[in-house]
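Every protein chain except one is present and positioned as in the full complex.
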C-alpha cells in the first residue's frame, strides 16, 4: 500500500480506509513554535507515528528541539534510527561517540547539518548567546529515545550493580538517583 | 560497522579507515544559503552520499529547496525514499498524488511539515509574496530524483509512443521536447 | 510464518487459519487470456495481494499485459518494485529512463527479458504486425502503479503549477486535462 | 544508485561505470529456446546476477524450465527467494510442502500461475502429452538452488548419519549415493 | 515500538498493552532440561514467537537439541534464518551443504560454535560416548524447519515423481514412505 494511516483501538491496529484519507493526514502543524524549557534549558517534541498517524509504515519521523542559552540535550540515543539534524537558529555544540569510544563533536551554526549514525550516543548544548533550535529527522517511524541519565539513574536498576559499574559509593549514587527519580 | 565513510576510486568502493575519521566527515555546511534560481523560479541542492560521503551506509540524506515568488518544483518523485519536508520560510502549495490518482495538497506555512510517501509523485509552488525555503529529508542515502517533464519529454523516448500516450500531435510534442531537450 | 493468506474485514487484517489453506490459495488462473484493449491498444491485469490474497507477506506479484498492433503502455513506474518482463508473443519496443535522464530502450522479441530497476519510469509499444503479450513480475506484493499522463494531467494539480512546469499555455493544458480527466 | 552492473575481478566487486551502461546490460536473450533434456526429462536455465550482471542490486532473477513428457523437476528449494511460476506451455503437476509437512499440489495449465513461498520445498512433473515450459521469477538476485536428492545423497554426508536419518541399510544407501555421486 | 508481545485471538494479532508487560514476558524457562529421545536418539525444542510471545517483532529465536549416544539430527533446513549453534555438552559431528553441493563438516567439542548459513541443509550426530547438547539461535522469530526425510517421503508427493527423482522402484519408495508417514 502507498500508506496506512494508523488507527489503534484496544491495542489492535488497522489502517484508515484510504477513501477517507485527506491531506490533513499527511501534514503536521504542531511544531511551529517551541515548548516550555525544562530545568536543563531544553525542550523537544518528537513526532513519531503515535503522534502523527500518517507516518505509519512510511519509515520516517522527526523532532523539533529548542535550547535556551546554555541549554543541554543530555547524552541519549535512538535505538532504531539514524538522525539528520539541521540547526535552524543559534550555535550548537553537537557530537556523538562511536563504539570505539571516539568522540566526534563541534559547534554548528545556522544551516549546518550533522548526522548521528544509528544507535550511537549523542548530545548537544547551546553555546551561543541566544536561544537555538534544531530540526531532526529519522529513518524510522518510531525511533525510540533513551536518555542516559534517566535510564541509568531513574529506572531502579539494583544499587549494588550501579555502584560497581560507575565506581560510586552509596551516598553518591543516592544523590544521582534522587535527581532522576521519575516522581 | 558504525559507519563507512565512502571512498570511491575507479568505481571501486571502500571505507575510509575509521581511525582517520573526523567530525568533518559527519557535518555538512553546503546548504547555509540558497543557490541561484532557474527559469522556473526554483533551485535545490540534494545532499546524498555522493556529495556527503559520511552518509554512506547510514540510510539518510537531505535537500534544501528555495522558491522565488511563484517558483515551482515540478512534479517529480524519488524512486527509493519517503520524504519529510518542513517549511523554513514562506508559503508553499505542496502535494502528492497516490496510486489511485487521488491528490493530497494544501498550502503549508513556516514550521509546518508534510510527508511524501515512498515513490509517489509530488510537487510544490511558492504561493506567498516572498521567497520560500524547504528542508527535506529522506530515508535513503541515495533517494534518486525523476523530474516528470524532463524524464518524459527530455529523454528521447520514441515520438510515436509519446504522441499516443499523451494524445499529442507531432507539432505539440515537438514544442515540449524542445523545451526539455538536455542541450 | 510460511505464509499468511490475507483476510481483511472492515480494514482490519488477519491471516486465514493455516489448517484451512488449500492449493487454490497459491494458484491463480485469471490471466490465461487477454482482456479487452483500451483506446491506446493496450490492456493489462496486475495481480497483487489484493487480487490474489495468497501473495500476502510473500514479497512478489505479477502482471499480464497485452498490446494490439501499435498499442502503447504509457510511461509509468512502480513505486515499490523492480520488474522483470518477458515477451510471450510479438515484438515490443521497451525501455526505461534512469535518474540521470539517460534512456535504455530496444525492440525485444519473444523469449527476451528486460529488467526495469525499482522506481524508474518505463514504457512499451507493440512495433510488430500482430498482437503482443508480456508477463512481468515484481519483488513486492503490492508494487503500485503510477501512469505519468494520468497522474500529472488527470489528478487536479493546480493549473498554474502545471503550466509553469511543462511550459504550456492554459488552452494546451486544458486539452491535456480533458483527455485524462477521470470522469 | 539506480543500478550497479556487476564487474568482478579476482573476487573483488565493483560497478560498471554508469556512463558506459547500455540497454544490453538490462536485457537477456539467452532463454529464447530450451536446453537439452537430462536423464529426468528436464532442463532449466537459472538466470541470476552471475549470469546477467545487470540484475546486481536489483533484487530479482528468473529461470526457464522445460519438461519432456513425464519429465521431473526434483524436490528442491531456493534458500533466499519466493518464486512465482507461470506455465508457458503444457500441463504441469506442481506443488510445495510447508513447514507443517502439509502438501499443496495440483495440475496447472498454460497461463496458470503458482507461488512457492520463500524456502519451501517444491517440485513439478509434466503430466501432459507434449513438452511443457515454465517461466519462474524470484525476489532475489541470487536465490540459490538446493536439489534434495543431490544435496542429501551426492554430497558425502557421513553414511551412518544418512542410514539412521532415512532408515536405509548400507546397500540401499550405496545405490542412492552412486546415482547422485557428482562424478 | 520497543517490542510487541504477541496476542492472537481467532487468528487476529495484537500487542499486549505495554503497561502490562512484565519481565516474565522476556524470559523463558522451558529448556532447562532435555526432552525424551525419539527413535533417532534425538529430541529438540524450538522456541519461536508462537511458544515465547515476547520474541514477536524482535527477529530472534532459539532451540535446545539433545542427542543420545549415536543420536542423529536428520538433514534439515530453516527457510527463514541463519543459525549459530554452540555445543554445550559432548562431541557432535556437524555440517552443512552449500548450493554448489559442497559439504562443510567436522566434529565439534564443548564450547565450539558453528554457523549454518541461511536456508542451507545441515545435520548433526553425536559421535561421542555420552549424551550431547546443543543450543542454537536464529536471526528470525520464526525460522521454520523442514526435515528432509519427512518433507520428501512423508508428505504425499506423487509416487511417480519421487520414483523418478530418487531413482527408486515402487517397493523401495513404499518402504521409505511407510517409515515417514505422519500417522
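Each chain carries a letter (A, B, C, D and E) given by its place in the written order, and its residues are counted from 1.
In the analysis below, a residue touches a chain if its C-beta (ideal position, glycine included) is under 8 Å from a C-beta of that chain, and two chains touch if they have at least 3 such contacts.
A quick note: this is a predicted structure, and the numbers were derived from the prediction, not measured.
Chemist: For the chain that was dropped from the view, give me its touching partners among the shown chains.
Modeler: Contacts of the unshown chain, counting the full complex: A, B, D, E.
Chemist: Among E:15, E:31 or E:132, which residue is in contact with the omitted chain in the full complex?
Modeler: E:31
Chemist: Mind listing the subunit D residues that contact the chain we can't see here?
Modeler: Contacting residues on subunit D, toward the hidden partner: 10-13, 79, 142, 144.
Chemist: On subunit E, what residues meet the omitted chain?
Modeler: Residue positions of subunit E that touch the missing chain: 2-3, 18, 21-29, 31-33, 47, 54-55, 58-62, 82-84, 86, 88, 95-96, 98-100, 102, 104-106, 108-118, 120, 135, 137, 139.
Chemist: Could you list which residues of subunit A touch the chain missing from the display?
Modeler: Its contact residues with the unshown chain are 40-41, 70, 72, 74-75, 77-80, 93, 95, 97, 99, 101-103, 105, 117-121, 123, 125, 144-146, 148-158, 160-162, 164-167, 172, 175-176, 179, 182.
Criterion: only the chains that are shown with their structure count from here on.
Chemist: Return the chains shared as contacts by subunit B and subunit C, ordered by label.
Modeler: A, D
Chemist: Spell out the chains that contact subunit A while also contacting subunit B.
Modeler: Expected: C.
Chemist: So using the touch definition from the top, which pair is joined by more C-beta contacts, C-E or D-E?
Modeler: D-E
Chemist: How far, in degrees, do you have to turn subunit A to put its CA atoms on top of subunit E, rounded to the nearest 5?
Modeler: A turn of 120 degrees brings the C-alpha atoms of subunit A onto subunit E.
Chemist: Whole-Å distance, subunit C centre to subunit D centre, using C-alpha means?
Modeler: So the centre of subunit C lies 27 Å away from the centre of subunit D.
Chemist: Would you please write down the residue numbers of subunit C that are in contact with two or more other chains?
Modeler: 2, 12, 79, 95, 99, 102, 105, 117-118, 120, 144
Chemist: Line, ring, star, complete or other: which describes how these chains touch one another?
Modeler: other
Chemist: Would you mind giving me the full set of chain pairs in touch?
Modeler: A-B, A-C, A-E, B-C, B-D, C-D, C-E, D-E
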